[in-house]
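A protein chain is absent from this complex, but the other protein chains hold their places.
So, chain A:
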Amino acid sequence: MEVLYASCVGVLVACGIYLILRARTFPVVLGLTMLSYAVNLFLFSSGRLTINKAAVLGSGSEYADPLPQALVLTAIVIGFAMTAFVVILSIRGRADLGNDHVDGHLVKSSKEQK
């Protein structure tokens, strides 16, 4: 299970980094989303991967660590809000700059270059 889980995180991070390095905003936003999925999975695993263990209840000696779940929940909420913001900002950037380059030039200057 660990191998599968770790490779999932690894592949997601690799895809995320590749997409973040693209020049246009849409792939970059997708890359950020992938990276935040990978981070959430990674945080979840920081409490150790266990099967068939109870939540903290009564006096059981074996239980799953509840804290990473709380951390992941916080990270998901924050990541969601930030992604929403960056999507809106990209759309505005497309409208303001006339192109969707992350390092975008203004329309006027790009015409001059032509």
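Observations on the model:
Criterion: contacts are C-beta pairs under 8 Å (C-beta built on N, C-alpha and C of every residue); 3 or more make two chains touch, one makes a residue touch a chain; residues count from 1.
Simple rule for what comes next: contacts and distances are computed from a predicted model.
Of "cysteine desulfurase", "Quinol oxidase subunit 4", "Multicomponent K+:H+ antiporter subunit D" or "Acetolactate synthase", only "Multicomponent K+:H+ antiporter subunit D" is the UniProt protein name of the chain excluded from the display.
One chain of the complex is left out; on chain A, the residues touching it are 20, 25, 28, 32, 35-36, 38-39, 42-43, 45-48, 67-68, 71, 74-75, 78-79, 81-83, 85-86, 89-90, 92-93, 96-97, 102-104, 106.
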